[in-house]
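Here the complex is missing a single protein chain, while all its other protein chains stay put.
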């Protein structure tokens, strides 16, 4: 298994490493969620400006609910839930567990307060730390899933905070020392990968998600893949060449999306006095042409590649080439739909809902981003979003035949 | 002019009286807005669960914006605005003043924070107190308008807080000592009012809104009006008689509304274990059959009256009868559309937008409610809402010919 | 009672006169519905381009359904309905009569065909003619209602046909000899009407709708009303003065409507090569500045009057002045909401739904239009529409105090 060797920008907040024992891992992961929110004002925890962005306090509570619902309530004898209504309030998608607050309405809920949710976290953490001392072997895998689940929400916490601050006319700063980009993209050479049968999917002994299983063979043709990500400068050329105004580069659905939402630049780009600026977590800044273009949808990535007379890689090509790439800065769009691997099997019970039920209408992204928790991703990791979404730290890698 | 002699439940918070001088009035009114929010958690200030309900922190800021925009920026020489973007953020409807944040998006704005808004209030109050010392005579009327504007928002603050807490599954309490009803409705006798020419509209020397002018003559036929408001017990009979399932009692638009939103009871009524409860600002309580039914829309008030084979009064009938009524507990639905009086004239400039531009698609409510600031209403006061809205403390008074 | 003395343009098609006996009236009215459709192609009978416009074949069937449902099925002993499903298909709003096809879906129904509907008409007409020979006295009023109901649909037939042809890029002609305007509007003088008690509402012995009852007294102040309708030329000045781009002239709801629908001229006006044309039933024509402006909504009429620093009359002012006016060319917007007169009472049963249930969210129009069937209107007649609708032959008459 190959993991990203790209240095994490927010490493200082994130000292998790897989060598820790389960209790240490639990504490680190749980603390990191709270640390991410540390620069927030109380008001920032509450809002949900669009349906895909959840209030930070909801993330803090929902991750806690996962531990309470799937571990403590099931395996800790005599456990009393912190609050009888929280199970209803903080379920996200798990239909099998019972009713849930509509995703749409999370931002209408001022209660429970942040303090109440922090008390909920404390209560659950104390019980979990106790439980982990004598954890039965058969529950360990579920704890690992819980840690990875919380890490997924940590990335969402950062991207949702960015959305909340970046869509407010005051453009407040998250942390002035937060660097979204460490290195420029300069090596535009292409790697040639040879036609062959490749092995795809996870087969190691560490944690992995069900959607990375089972390892299987794929026949790939010759292809070439670019070492660098597409830069702001290159993307600006696409804009200036009228890319957003020419339907020939776009999928029909992408073109409808561009026109309905009057899209004319990546998310967080603002044209001010004739110059492009972008909101970053350190504040409003002018566009740096050498940085990787970020916060583009699949539709935009596809249209850009069409304009370049190139294409996006499939997720299988990406995985086959990954050991040669410096990945980990941006989630990289692929031209693969999110579908089950041959022999994919869902787990029993509510946990079985984890991935399989999303395997329609979404596209796969590969790699990791600057805000992915260290150690969370790997070169077999399959991230997935609808083709119009842009609020993750996404980027574009070109491919040609 | 007749004012409500109904004792205010939240009198203790509300010691405003018209005998004060302008500076005293200003201080009292301004303080009262903050006092209303005193029981809130910081999170409660932020949310906007439906478009008609504004976040409490928005109300606090918007009222302040009114003083800054219409008084200080215009009449205080050399005044510097507290923040260059607030004028954009806290404009509500005043199209003539410039762009504004869409009402729909107020609940997406975590910044400015409550603390920043309180600092904004302090800054504006200091300048206003200075300004009021030497206020030119021609600005006094505008200050009175500002005070009445803030009082209108004080009532909205209470009703919006009720909506925020009352639509959260945790049903938190605002104040346990908050009484929504002081007296039962028991005297169901009807007053007979004689056919005659009546004088309608305000003609006194105190403050009044432009929509109460000009006083004019109306020819009214004989009618009878009930002394008591319709009670919860009476309304329950309507529910149990299938009132919400029989189109014959409803306007076509009302029937569509009932079916689309699956309405089957007043707002805040919840059927639990076969018994009706209602959320009050002191918490969840069982229905008291002798209290006035509250939080009903015009559509419901009309349908109830149809079912009773009676009708709602017109606003003119209400005004003619008002000196005989114990009004002031609930805003009372009338069967009058909100339209200009003969000779109605709008003020010049942005202030001219105050009332006239809403004179379409709304119905008039008369009286005052338990949460109307003392001294704010009078028997010529014209309140107005769309016929489907229910979050105000509305009630039903029956009329027959 | 005063009726319009304005010569009908389509008089030739419309030889109805009140002196006929009931059978003659029935035949004339029924024939006229079919004559209106005579210039149509079969395809034109089917479509419903917006929800307010019904397919012509639906009108032909619905009017027939009225006779079958309210007369034959009730009063003709042993009557067999033409088709068991038509009662469901051609009910419009009469909730008390049973389920009905949603208004929204009328244009999806290719069957029954026009021929089948004409057979349905024939069948019902034969039974009606038989029935009318020995009609009981107590049913005569209902027959008169049925005739007036069909006349209302005759006007809608014409306006709906205009919409269907006028919103198709081929701009087909209805009849080349169809004149929408006979006389120019030239006398812009104002009539002065004196403050007094006026009598409003119908009290004659002919047919009238329930909404015109009961006659009652109204106190009106002095006002002045213009003899001529507002012309295209005057309206063009409003457009050229930026009337559609300045919120100060508009109701809030009107301004929202203008912006959402990008309204910038009356319905059927098309700017071609820098010149305004309008679709008329005789084809596409350039704007004649002396004709009355037509197909404007209440919102536009109000904004135009604001821009002129005048106002629209109330429906009571209009009625008081009507004997002095040459009305009948256009339905004239008033600033009165559609509400019951004092003592208004609904009829029993489904017929009781006729008018009362629409008495919310609509504004009154007075007069008659070039396509109102002769004899159908009178100076107490109350027409009503939502304030955004424009497909009727509406016009503007100015008032000032």
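A few points about this structure:
Letters are used for the chains, namely A, B and C, taken in the order the chains are written, and counting of residues starts over at 1 for each.
To be clear about the criterion, a contact is a pair of C-beta atoms (placed from the backbone, for glycine too) under 8 Å apart; a residue touches a chain by one contact, two chains touch by 3 or more.
What you see is a predicted model, and the numbers here were worked out from it, not measured in a lab.
Counting contacts over the entire complex, the absent chain touches A, C.
Note on the undisplayed chain: of the listed residues A:54, A:322 or A:335, the one touching it is A:335. Listed residues C:168, C:182, C:222 or C:259: the one in touch with the omitted chain is C:168. Even with one chain removed from view, chain A keeps its contact list with that chain: residues 93, 95-96, 197, 216-221, 247-248, 250-255, 298-299, 302, 335-337, 339-340, 342-343, 352-353, 357-361, 363, 387, 401. Of the residues in chain C, those that touch the hidden partner chain are 41-49, 57, 85, 88-89, 101, 105, 107-114, 164-165, 167-170, 172.
Just so it is clear, only the chains that are shown with their structure count from here on.
Taken as a contact graph, with one node per protein chain and an edge wherever two chains touch, the assembly forms an open path, each chain linked only to its neighbours along a line. In a homomeric contact, the two copies may use the same or different surfaces; for chain A and chain B, over half of the interface residue numbers are shared, pointing to the same surface. Chains compared, chain B against chain C: the Cα-based superposition rotates one onto the other by 180 degrees, nearest 5. We define each chain's centre as the mean of its Cα atoms; on that basis chain A and chain C are separated by 58 Å.
As a whole-number value, the distance joining the C-alpha centres of chain B and chain C reads 37 Å. Taken residue by residue, chain C touches two or more other chains at no position, since every residue touches fewer.
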